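Excerpt of the complex: some chains, original placement.
Every chain is named by a letter (A and B) in the order it is written, and numbering of its residues begins at 1.
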Amino acid sequence: MYSIVVEHIYLLVIVTLISVLQNAFFALKVEKEGNCQNIRTSAFERVCCANRNCMDAYPTFLAVMWCAGLCLNQAPAAFAGIIYLVVRQKYFVGYMGQTSQSTPGYMFGKRILFFLLMMCIVGIFNYLLVHYYGSDYKEYVETITSAASALLLIP
Amino acid sequence: MYSIVVEHIYLLVIVTLISVLQNAFFALKVEKEGNCQNIRTSAFERVCCANRNCMDAYPTFLAVMWCAGLCLNQAPAAFAGIIYLVVRQKYFVGYMGQTSQSTPGYMFGKRILFFLLMMCIVGIFNYLLVHYYGSDYKEYVETITSAASALLLIP
């Protein structure tokens, strides 16, 4: 039973590890800016703000990705998670480079989180359908979801 | 085995999804205030502060709810989670409406988190009892917890 559990979640665990490494990268940036320069500079404030916005959205992202992976299928959920991490990296770098007048907004990766949310809803709907009617569309749904996750690559 | 897992957590997943939607609502409010008006206004600071307090407590809430749901029973845990979300919504709206002199405090939903914490402790205690003595009070405990969760509705 134990290995089955690991089989069902190992892709999610890998994406989680990558996100943790990214968090450590962000935290190192914050610490470096805070140590080297003065505390009240604009650069420190920008990197601090970017880190805070990323951290604010992090538990939401983790919760949605794990729910989507557990309820439906781990492969598209992990793929969407990877793309979310790429978007977050771009957001963080873009926040640091720009001037404070034209900072990007508070939210990012809305489309990916929305896709993961839809996966959760489809997974639960599918479970309820199976539970009450006995018909199982799981395989069809998984195929469609895997195909739809490729659409996320379109910018 | 897979469907059993979904059967044991699907209520928790639904509550998590609702909380994610609420987070998105909060983030949209923050983005709207930050875009439309000036950055340093009192309204933006209030909505930012409310969002931050909610986000600070969010991982704690998720961890306690999932532990309570996994260790004991998902139905009362999900019910308490729903009530927590209602309390959080009230807190956020109350924070935005009031003047900055009389903002509500930093913490909210203490009673619900305490109830979920007690559920976790009872669940682990019950597991240890079953493991070492073989006596199982699980059904009694679940009945009592379900009844106790109704008490949360009393303000």
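As a working rule, contacts are C-beta pairs under 8 Å (C-beta built on N, C-alpha and C of every residue); 3 or more make two chains touch, one makes a residue touch a chain.
Computed from a prediction, not measured in an experiment: that's the story for all the values here.
Whole-complex tally (this structure file, single sequence, 2 chains shown): 3 copies.
Rule of thumb we're sticking to: only the chains that are shown with their structure count from here on.
Rotation relating chain A to chain B, from a C-alpha superposition: 120°, rounded in steps of 5. One inter-chain figure worth recording: chain A and chain B are separated by 21 Å, centre to centre, where each centre is the mean of the chain's CA atoms.
Taken in their complex, chain A has these residues touching chain B: 1, 4, 8, 56-57, 59-60, 63-64, 67, 70-71, 105-107, 110, 113, 117, 120-121, 123-124, 127-128, 130-131. Listing the residues of chain B that touch chain A in their complex gives 1-3, 5-7, 9-10, 13-14, 16-17, 19-21, 23-24, 27-28, 30-31, 34-35, 51-52, 55, 58-59, 62.
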